[in-house]
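Quick notes on the structure that follows.
All protein chains of the complex are present and in place, except for one that has been dropped.
On to subunit A.
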């Protein structure tokens, strides 16, 4: 009596699952033309990473709407299934499972932070669904995973861009002062890995805490190290602004290189006049209106900036650009594959060649799922409170 009472709901659930499965099997193979193509997304639209995830979410919604106005893909409408993980990697993973099992998405664009992306990767890898991440960490695409791609450049690319510039200026000995937060640590390691390719050596290697308010002791040490020709500061947040101020205070007088972590107007505001002369790699979107007319990215960046700002009333950001490139790469792959089959979309994605995006020009290969070279970065110099685009150094 008691067991059957307990069994009944289970049986009911099993029956329901079976019929659902059967329905999916019959309808799934003979998808009607009007069935939407479902693209999944999990971003951190709220929480501590909201300044990254919010523009991503807005961009994804905007472009899926535009796509549907133009008639969708393969004659079918596109449906964006968007979840907000609030900056929590555990939630991201739960949503990823839901996207795969309940929503039956055919591709995925999202993952605001490296942590959330790493938490979701196993779900999509196992389900065999292509996943284009919007997070920066190099571990997402190294080692290469069959179904995982990403759009933002990595800190390794930034290091290479900086060292190219240093090499062109005849700099061989540098001092480094890095933040001890995740971003600073990771970029420091990547820089040290590639630095020998450029015949540059680090003769002073200092660090600072992410919340430190004074970096003069470290910079003083660097200043008093013989033979230093330039200083590089991998960092994010307020640290680099204080480093820049202290650098000016000590009158070090060498070129100061910052990372793409400070590629925003707020850095110039925080660092004040001390920012004058700081050099940094940054994506094209930051200097969209200053790009040469012949620049391949100019029209793409201008179009994205105009439509984003019109639709949201907010200034465009690098992070929304990652979302733009992600959704474009996926939709173009679906068009190219002429199918909404995840495996075929993946193959088409991997065959992406010379796609001109907001962030850079992508060419994926079976061994490179980032597909961006150092030319995806522009070398900028800050002069009188504004970015100045430097001529290519090569």
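By definition in this document, a contact is a pair of C-beta atoms (placed from the backbone, for glycine too) under 8 Å apart; a residue touches a chain by one contact, two chains touch by 3 or more; residues count from 1.
Heads up, the rule we're going with is that contacts and distances are computed from a predicted model.
J.: Pick, from "Branched-chain amino acid ABC transporter permease", "1-acyl-sn-glycerol-3-phosphate acyltransferase", "FAD/FMN-containing dehydrogenase" or "RNA polymerase sigma factor", the protein name that UniProt gives for the chain of this complex that is not shown.
T.: The chain we cannot see is recorded in UniProt as "Branched-chain amino acid ABC transporter permease".
J.: Which listed residue (A:71, A:128, A:209 or A:315) would be found touching the missing chain in the intact complex?
T.: A:209
J.: In the complete assembly, which of A:197, A:269 or A:335 touches the absent chain?
T.: A:269
J.: Which of these, A:38, A:61 or A:221, touches the one chain of the complex that we don't see?
T.: The one listed residue touching the chain not shown is A:221.
J.: Hey, which subunit A residues sit against the chain that's not shown?
T.: Within subunit A, the residues that touch the unshown chain are 48, 51, 180, 206-209, 211-214, 216-218, 220-221, 224, 237-238, 241-242, 245, 248-251, 266, 269-270, 272-274.
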